[in-house]
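Yeah, one chain of the complex is gone here, protein chain that is, but the others are all in their spots.
Up next is subunit A:
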Amino acid sequence: MVKWSDFERAAIQDIFSKIDYDVVGRAAFSRCLIVYPWTQRYFGSFGNLYNAAAITSNPKVAAHGKVIMAGLEKALTNMDDIKTTYKDLSVLHSEKLQVDPDNFNLLGDCLTIVVAGQMGAAFTPEVQGAFQKFLAVVVASLRKQYY
């Protein structure tokens, strides 16, 4: 079981209480599609992803950003057992969506950059450490059911 220090718990809750989910979800997901364009392979049905401008204004991208944040919210409210909370999500990503799990780290990197930009100096090294630990647990839980 993952152990969270009081600082880590507080820091992670604080981040999620401060960020605008719609803004961050859309910004992080579109950034991922732009910075790591091979991730677009999973979104053939999303229409125009031709360039950065198209991606950032694509309504399906914005909608999917919300889906991603809803998933993270589940982890946030079940921090002491993300592994169990994510069991079905893991099966979904492995068996139905067939996403290479290395992509989770790419999206995580973009989330970190977007949150850093939103929070500014409040995103201290220690807060970054806590946030990245949270993302690492999320990613490990999403990977858990792959075989």
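In the analysis below, a residue touches a chain if its C-beta (ideal position, glycine included) is under 8 Å from a C-beta of that chain, and two chains touch if they have at least 3 such contacts; residues count from 1.
Here, contacts and distances are computed from a predicted model.
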> According to its UniProt entry, is the unseen chain "Hemoglobin, alpha embryonic 5", "AP3M1 protein", "Cell division cycle protein 20 homolog" or "AP-3 complex subunit sigma-2"?
Replying inline: "Hemoglobin, alpha embryonic 5"
> Of A:13, A:40 or A:56, which sits in contact with the chain we cannot see?
Replying inline: A:56
>> Please identify which residue in A:2, A:76, A:116 or A:140 touches the non-displayed chain.
In response: A:116
>> Across the whole complex, list the residues on subunit A that are touched by the chain not included here.
In response: 30-31, 34-35, 52, 55-56, 109, 112-114, 116-121, 123, 125-126, 128-129, 132
